[in-house]
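With one protein chain removed, the remaining protein chains of the complex are shown where they sit.
Every chain is named by a letter (A, B and C) in the order it is written, and numbering of its residues begins at 1.
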Amino acid sequence: MTDIKLSDQKLSIDAAYASVHDPACGGIVLFIGTIRNHNKGKTVTHLDFESYAPMAIKEMTRIAEKAKSEHKLQAVTLHHRVGNLAIGDIAVIIAVSSHHRKAAFTGCEQVIDELKEHVPIWKKEFLEDGSYWVNARP
Amino acid sequence: MTDIKLSDQKLSIDAAYASVHDPACGGIVLFIGTIRNHNKGKTVTHLDFESYAPMAIKEMTRIAEKAKSEHKLQAVTLHHRVGNLAIGDIAVIIAVSSHHRKAAFTGCEQVIDELKEHVPIWKKEFLEDGSYWVNARP
Amino acid sequence: MEKITLLCFGVARDITGAGNVSLHLRPRPSVADVRQQLIADYPAFGELVSFAIARNEEYADPDEVVENGDVLAIIPPVSGG
Partner (left out) sequence: MEKITLLCFGVARDITGAGNVSLHLRPRPSVADVRQQLIADYPAFGELVSFAIARNEEYADPDEVVENGDVLAIIPPVSGG
């Protein structure tokens, strides 16, 4: 099973856990990405996430399905927040269940690595003295 | 920070998450070990976890501190349940926060690997037709 | 000449000043042609770390041909997660 969501509402760790929980599987790995209060020495006040929603959903689904089949995972959930986020808010939750915990760790890490590389979501960081799109310029 | 707990009460994912959450850290990895409904082809009805509590706490602390310093983690939480557990119940939660997500994955996996090898906790599995201490006999 | 419209997100919207941008190109251009025209019309795209073109909600190769009715988008360096 894969469960993909792009949402402008607060993400729930319990919901992500519940979506992969399976009495046949003993091991669940979660990655939770939160908004940091600093980046490259500057103080971040808040963030804005924008997405190209239909393509983001397609890419998230592709990445989740690929990890699931490559690592024989039981279930993969990938929830990403969009819109305005405050410091400490959860931007992304990845939950993976597997019969083998090593595969769960490897699969979960692969999903976040590929998400950060391919999914069309853009983060604008607001600092005390301005704002900028992360990664856009050298 | 390290947060170690051995408890006969239900473990809380939210509490484990909150204990490592830090506005300076963007990445949190959790491992959640649950009770499976089968083992080696047999149906498991429930489980009993027994511990040598003072030594278990010492070993859990040692393992958490070691992972924290070896992988430069921000915080490590290690909560283990003892007593009578039902299928689907959470037996262990490991939560790790770090500035670098790769270190969080590696550190979290190291903690569960070492816990399973060294911490004096014993699991008795109850099947439909008997019970036995897991790993004890060849 | 044909009008090709691309969706703009993130820094691409800042550069073009709008949620989409139109380019004028020969019919059935390649994705590489679209990129080139975009940089010609908006040199600021050349200053980004990189950018991709999506065709019908998938990353497009430079030699793909843009057909009538395709949905194109400019994909600046992503930063989700």
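In this text, contacts are C-beta pairs under 8 Å (C-beta built on N, C-alpha and C of every residue); 3 or more make two chains touch, one makes a residue touch a chain.
Note that the coordinates shown come from a computational prediction; the quantities given were computed from them, not determined experimentally.
List the displayed chains that the omitted chain touches in the full complex.
Every shown chain touched by the left-out chain: B.
Considering the complete complex, identify which of B:18, B:86 or B:134 is in touch with the unshown chain.
Selected residue, touching the omitted chain: B:134.
Go through subunit B and note every residue touching the omitted chain.
Touch with the absent chain occurs at residues 33, 49-52, 54-56, 58, 80, 91-92, 112, 115-124, 133-138.
Note that only the chains that are shown with their structure count from here on.
At what distance in angstrom does the C-alpha mean of subunit B lie from that of subunit A?
Here the centre of subunit B sits 23 Å away from the centre of subunit A.
How many Å are there between the centre of subunit B and the centre of subunit C, using C-alpha atoms for each centre?
Measuring from centre to centre gives 49 Å for this pair.
Would you mind listing the residues of subunit B that make contact with two or more other chains?
There are none in subunit B.
Could you pull out the residues of subunit C that touch at least 2 other chains?
none
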